[in-house]
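One protein chain omitted, others in place.
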Amino acid sequence: MPSFLLSLVIFLPLAGAVLVMLLPRGEGGQHKGVALVTSLLTLAASLPLWLEFHPGAAAGRYAFEQKAEWAPSLGIGYHVGLDGIALLLMMLTTFLGPIVILSSWKYIQSRVKEYCVALLVLETAMLGTLAALDLVLFYVFWEAMLIPMYLLIGVWGSERRIYAAVKFFLFTFVGSVLMLLAIFWLWSNSGPVGARTFDYVTLLSQGALPPDKQQWLFLAFALAFAIKVPIFPLHTWLPDAHTEAPAAGSILLAGVMLKMGTFGFIRYAMPLFPHAANQWAPMIGVLGVVGIVYGSFMCMAQTDLKRLIAYSSVAHLGFVMLGLSALTVEAASGAVLQMVNHGISTGGLFLMIGYLYERTHTRDLAAYGGLARVAPALAAAFVVITLSSIGLPGTNGFVGEFLVLVGTFTAKNLGTWQLGGFEFEKGIALSVVAATGVILGAVYMLWMVQRVFFGPARKAAQHGVPDLTVREWATVIPLLVAIVWIGAYPQPLLNVMKVPVDDFVQRVGRPDAPRARVLQQRGAGLGDAPPGGAQAGAPFRILPPRAPMFEQAQPVRPVQPDEAR
Amino acid sequence: MEVNWLHLVPLLPLIGAAICGLVGKWLPKGWLYAVALASVLLSFCIGVTAFSNLEGENPQIHELVYNWFAVGSLHVDLGFTLDRLSGALVLVITGVGFLIHLYSVAYMDDDPGYWRYFAYLNLFVAAMLTLVLADNLVAMFIGWEGVGLCSYLLIGFWFDDDAKAYAGRKAFVVNRIGDFGLMIGIFVLFTATGSVNFAQINAAPLTLGLASAAAALMFLGACGKSAQLPLYIWLPDAMAGPTPVSALIHAATMVTAGVYMIARLSHVYVSAPGVMAVVAIVGCLTALWGAVIGTAQNDIKKVLAYSTVSQLGFMFIGVGVGAFFAGTMHLVTHAFFKACLFLGSGAVIHGLYGEQDMTRMGGLRKYMPHTRATFAIATIAITGVLPLSGFFSKDEILAQAWHTRAFDFLTLTPSGESHLTWLGFVIYAVGTLTAGLTSFYMWRCYLVTFEGEYRGGTDVHPHESPWPMTAPLWILAILSVLALVLGLPESWARALHLESFNWERFTDGMFAQVRGGPPREGSLLLGFGIAWVVALFGGLTAWTLYKPGTSMTGDERFARAVPAVHRAFVNKLYVDEFYGWLILRPTWRFAKALWHWVDATLIDGLFVNGSAQAVEWTARSARRFQNGNVQRYAAVLAVGVAALVLVFLVRG
Amino acid sequence: MEAVLFYIFAIGVVVAGAQVVLRRNPIYGAVSLVACFFFLAGIYVLLSAHLIAILQVMVYAGAVMVLFVFVIMLLNLKEEELGEMHVTTMKGIGLAAVLVLVGFIAWKALTPVQFARDMAVNEQIHGFGGVKAVGNVLYRSSVLPFEVTSLLLLVAVVSAVVIAKGKI
Partner (left out) sequence: MMTIGPVHYLVLGAILFTLGAAGVVLRRNAVVVLMSVELMLNAVNLTFLAFSRFPLVQNAPMQGGILQGHVAVFFVIATAAAEAAVGLAIIIAVFRSRTSINVDEFDSLKF
């Protein structure tokens, strides 16, 4: 297994983007063709990642690790690697890549070249964000995601695209800046001058910071990720961005980009600051549940199709956040699975709505109706994806939701609430309230399905709507297969994520517990990791107490006048 | 006994559904019918084989198909168990299911969506088989929601009609409310026992609190699926679907899933006697409620729908008083005669080109003798004027309710006074009253439909249905007669050498025993006598009001006597309107208000765009200083420098 | 002697500087400025900055001021175009602030400062302020700024031509 495989997957889309840039501007499908081939190649290159991944590797070890110097004097390195969670999301990204490009084959007719470049750059940025093991590298990729998405919304969006794009950018940027400050703090605290590092693995292995220091750092990280997720009061950029973005932008936004927020929580915000995360977990859980219920109610009030789905994302990601906050293996696994599921089902919904919009040029629910009669295949595919979205057993949505809810229900370490003389477990309360989201999900989703597809033919369907074409089928079928496959047999995915999820739960769930078990496990090797890379990540060890910040600043030696002569 | 072929039972219909749904549109009709029917028939044959393999004390056949998912302490397998209860239900589902498939071949022949219909129907059979065969709660939940999905799809089968699509949606959403309870119940049981398998759950000791919580929550699920108060409202609307669907899903199989689930979890329920009382009371009230509304309905399918609600109430009385065998027995017999009734009504509707209003029927015995005969047999079975299957199974429930000791140690007050020993008898009394009402409305339905003179339009020429429709009718009619052997009192059965068919003996050891002990001894013949007299009284009342030649005069007399009550009955006691006023409209209005005021105005308006506007306003004010006059800039700069130097000098 | 010379030069500097600011016609201002620079050169000599004093006379009073006078002549403004003192509130405040600042520096900042004895300085560096001493420092420690200055002057020459020429 070549050590550069992961980097190859990350940068293949970028290479494709460069190639597209070099192509002459003009009509014809050459730009889309190159983009499609690139994304297919990326998918093909990422398959060995999936096949060769060894799920039994010990916690804290990363597969396909590659390490190179970038700015060694500042402790910045090019360090990439995958754990099970990142691998799943990576596969999701490469899986959605060709679908996204195919989906906009016909719809995008202006500035095709730039469009393809933006999509490919976005793919590289997303893959890099997932694979990065260096905080600066992570941050660079993280911010690099913004630019192509900003352009996708702002250039190829619909009427209020500028407003939506600026809103999206400002929202996500505000959080990221605070995160950058926190990253710098971590760096300055990571050792004496000259030995400081941005390396995630090293930082993690240095052990937890003092709990009082963790608070602000956690909040800075959490804000950046919470905006991206988005968690309840920070969500209002999402409906606007989704509504105005072109279908491909919406798919990537919902399918992958929102997951960067939850991925950030499970990879960075919570394990790096376990005490603070543990302390804030009930709050996150409450916000997740509020997101579920509130998002569902928002959906019920919408008249715009895409806006409705956007709000349903808020509800679905509420499940993910609830699962992360419960700090049980079941719930965290469910949360990770739900990230993948949401990418598939909500991505699929946006895909289908994109096709609807191409045909009818309206997103207004009132204009729709009776589409199932004129476009039965489209309706059938849409209904299947909807069912996955509302978590029908047998589809992927169920397993994720069920695990999150059952894991939260059994969570014991969230503490209890007092209410009117009754004392009850927070986990149980959160789980029960969250489960009402299952009802509300059925309410709004099926309402939407009925408005769009059932009933007599209304304005949008009156002049006939062509059914799915072969190209469109090619994008829908993989999604349908994934829905059924994950629903029927989710265990491979759960196996892959088992080690990092266990580690996450142990690290955050009991931040003060000794981590001896992991110490022993670290001896178990990861067969295919390159020797240089794997060893470079320092193993866990008990470090001496950390030096306080700024102490190492050396006194400046005065220059003698004689020296000048 | 571990086997490796049990999964074929649900898998075959699933394959059938896949074939019908994916390529059915392009298949020749005959092939499609062959696939759809053969899959269910094969499934039935495997079921019979498996059933005949059941031997010995509390036998079961088990298959672990694969590990569905396992995370942490949660292990969920896709496993199937066939024991006497689930085995019998498999036979009912595949058997009745096959008959209804056969019937549908004729019934749906003209519909352009026939391939879709058979795909859904096969999918339903697969889901229902998963439900009854599953060896754990989560796998059962697949079937549980799967049948709900098929119900949704089939009720809204003619989706061009907004009302029908709405009815399907209503069914799904109301079921989801129940599923919410079921899911939380599963969590409680998992927390309490560390497993979701029926075997472990039924073996684990449960505290009263946990058992009560789990039982109550799962009963909410049963209420949704089995159309009990207060969640029964979807079932009458579900009649919007094709009639065979009503027969299979909304009468014979799916709606009884709640009863099956409670019987399956009998151990949990007997550990929670308070919840059992609630189950019995809810069942009793639902039985009465459905029967009362059923008396005033003129849509033939609505009558049968409310009858189903009412009969399901009887089943819940059975499981609620601890007579799980009686509840499940009624489940089986009800499947036969109610399916027969629904199919009969379907034949009538088919013969009248879609007419469902009983006021425009009448005298159909001339035109459709087979339908009339089977309908009459099934009516006799359900009303119990002659001791057919329904008589015995229903009477068994009522007798068990009368003599039960399940509530003997329950108290109303914490002080321990006032034991609920009288509850069983109250339930018996109300149940008997309901039985009388049942007899009344069913005979009214029969008389108005088949007797007297034809009242429909002259352009409609009623005709008998083809054999694929009449054959299932006859088979079901015969079954609803023969099923009486299940419920024969033991002494009679022994006398007739039929004791091996006795349901109570057959399911002996399957269910947990209530804490109060076995029911008190009571006089068998007294119960039978009362039941017979009541049934006869109901039937005779119907006869006097609706006897041939009087047309619908009974309704008119009723309406004249108590117009307000009649109007309320006709309008289904205004329950839908009440829910609309209490829940639906406030919810949607709340959503709109929440969106408008909180999301759009407060969060997005005040915080998000508000902060943007604050920045803009600040910038707008600040730019007044930038008037372009360099000298002023210099002056301000000087002031600033002076101030800074001053500050530094003063502070040292 | 030093004190007498200082006061003569100082008064000259202040009076000529005030003329620059107060005279309405810029040509008078320019001439006053030349005078001011000469007096300043005298002050510089008192400070032992001989090289700088000479540069002051040559570069400032000579070259730069000639440029000013040329420009004033070139523009050849009429009486009404000359412009008047334009005192606004803001400018008044600014001026007052500058005065306060200066007074404060003089009073507060300088009183506690202990200056080294100048004798020691003179002993330490031979030829203090002369061409040789200054040049020594300039070419040893400030070569790069020196070279950059040449570049700056080049840029200034080119930009002055480009800006003033209008059309090239």
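For this structure, a couple of remarks:
By written order: A, B and C. Residues from 1 in each chain.
Methods note: a contact is a pair of C-beta atoms (placed from the backbone, for glycine too) under 8 Å apart; a residue touches a chain by one contact, two chains touch by 3 or more.
Here the structure is a predicted model, which means the values were calculated and not measured.
Taking the complete complex into account, B:638 is the one of B:46, B:486 or B:638 that touches the chain left out. Seen from subunit C, the chain kept out of the figure touches residues 2-3, 6, 10, 13-14, 17-18, 20-21, 26, 29-30, 33, 36-37, 40, 43-44, 46-49, 51-52, 55-56, 59-60, 63-64, 67-68, 71-72, 74-75, 77, 81-87, 91, 94-95, 98-99, 102, 105-106, 110, 113-116, 118, 120-121, 124-125, 128-129, 133-134, 136-138, 140-142, 145-146, 149, 152-153, 155-157, 159-164, 166. Interface residues of subunit B with the unshown chain, by the touch rule above, are 623, 626-631, 634-635, 638.
Keep this in mind: only the chains that are shown with their structure count from here on.
Closest chain to the protein centre (all Cα atoms averaged), using per-chain Cα means: A.
Centre-to-centre spacing of subunit B and subunit C amounts to 100 Å, using the average Cα coordinate of each chain.
Subunit A and subunit C have CA centres that are 64 Å apart.
Shown for subunit B are the residues in touch with two or more other chains, of which there are none.
Residue positions of subunit C touching 2 or more other chains: none. Within the complex formed with subunit A, the residues of subunit B that make contact are 66-74, 138, 141-142, 144-146, 149, 152, 156, 159-162, 165-166, 169, 172-173, 176-177, 179-180, 183-184, 186-188, 190-191, 587-588, 590-592, 594-596, 599, 603-604, 607-608, 612. Of all residues in subunit C, only 86, 88, 90-91, 93-95, 97-98, 100-101, 104-105, 108-109 touch subunit B in the complex they form. Those residues of subunit B lying in contact with subunit C across their complex are 631-632, 634-636, 638-639, 641-643, 645-646, 649.
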